[in-house]
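Just one protein chain is left out here, and the rest sit where they should.
Showing chain A:
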């Protein structure tokens, strides 16, 4: 009864290139800007919608509101000076940048990271993934008018930020994983406090299951909406939960294990329908995986050991000519750093491969036509994209 089945015959036909010929003068169509300041946008970008009634005929994605030129800045910084910059590429999950950059530098400089540091890095990345999913679960509810999920998840995320603060010294930009290792050891009693956070999180996630995943309104508005045809995964570079929701069980933590993932037991969550609901359930499964992994890591990680490898004096650290690509599975898909060095004290080129670039621009444009205006926000959130990471 809620199904939205527009009569597409009233809209202009597409030309050979698939481009619609829309004449705004007719008064039939309306331009509607969603963003850059809009609660339904996941950050500083906008979607230029062409609507006919409440149906979206065309959507164009616009980025550039946040361009900070990180990659260029990095070329003007020494290898250690890049370290405080990288986390800023992605606000909600900054640690992945720190890991990828550090691992790339270590790869080219031939530095072996101590075991304690690799466990600590895995812990940090899973804590970061957990937080990123908190933002997603809060956001997807919010995009569909379910305000309470946002409040709960922000609360739980705050508790995890407290753990980040005591471990790394900062809440958002942790700057803890640096080339050579990590900056410190677990504080006294950290495990117990972390367990408290995780069990609180599980209680709230149970409530999320009830209020969101078992909610007929949520289901109706998300099932069958924003379906990504699995055939598009390859050409559009769809990775991570977005692909797993379409039945492609790809996860770099399993497929090409990095850090200590090969020593951890976990299953990757998958779904089959490839719609907004499927993408949300995959993430709900993933967040539970992260919770389990954090517990496992704290149980299995060495109790002590050096946190840092011996590295050259960072003030004049030169790295031999070379190039490398370091990738990992962040909460949104494949995240990678491509680093080129030329034997000087500065990176020749750093390129950040973030999943938001592919998901939030071309893919979103492809998915928008034919949706209802009110579903665009949910569709965008369901792709779990962070504009800061597009514009680096």
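We adopt the following convention: contacts are C-beta pairs under 8 Å (C-beta built on N, C-alpha and C of every residue); 3 or more make two chains touch, one makes a residue touch a chain; residues count from 1.
Heads up, the rule we're going with is that contacts and distances are computed from a predicted model.
Novice: Hey, which one's the missing chain according to UniProt: "Cellobiose-binding protein", "Sugar ABC transporter permease", "Homoserine O-acetyltransferase" or "Glutamate synthase (NADPH/NADH) small chain"?
Specialist: UniProt lists the chain left out of the view as "Glutamate synthase (NADPH/NADH) small chain".
Novice: From the list A:28, A:183 or A:349, pick the residue that touches the absent chain.
Specialist: For the chain that is not drawn, the touching residue is A:183.
Novice: With respect to the chain omitted from the figure, which of A:64, A:169 or A:305 is a touching residue?
Specialist: The missing chain is touched by A:169.
Novice: Considering the whole complex, not just the chains shown, which residues of chain A touch the missing one?
Specialist: Against the missing chain, chain A presents residues 77-78, 80-85, 148, 151-152, 155, 162, 165-170, 173, 175, 180, 183-185, 187, 207, 210-212, 214-216, 219-220, 307-308, 310-316.
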